[in-house]
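Apart from one protein chain that is not included, each protein chain of the complex appears where it belongs.
And then chain A:
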Amino acid sequence: MGNTDQSTEQEDFQPKGAIAFFLILIVMYTVMWFSLYFELLGRG
């Protein structure tokens, strides 16, 4: 019974929020990195 509960619990959980968080993190990192990159380019 315990094992069935555990496997159901594992199958049911989809970390959609964590995936969204991770994508936002990567986009934010990209924006921040390029903002510094353009700062560098702006210095000629």
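The rule we apply is simple: a residue touches a chain if its C-beta (ideal position, glycine included) is under 8 Å from a C-beta of that chain, and two chains touch if they have at least 3 such contacts; residues count from 1.
Please note the rule applied: contacts and distances are computed from a predicted model.
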For the chain that is missing from this picture, which UniProt protein name fits: "Heme exporter protein C", "Ammonium transporter", "Glycosyltransferase RgtA/B/C/D-like domain-containing protein" or "Cbb3-type cytochrome c oxidase subunit I"? "Cbb3-type cytochrome c oxidase subunit I"
Residue by residue, what part of chain A touches the chain that was omitted? 9-10, 13, 15-22, 25, 28-29, 32-33, 36-37, 39-40, 43
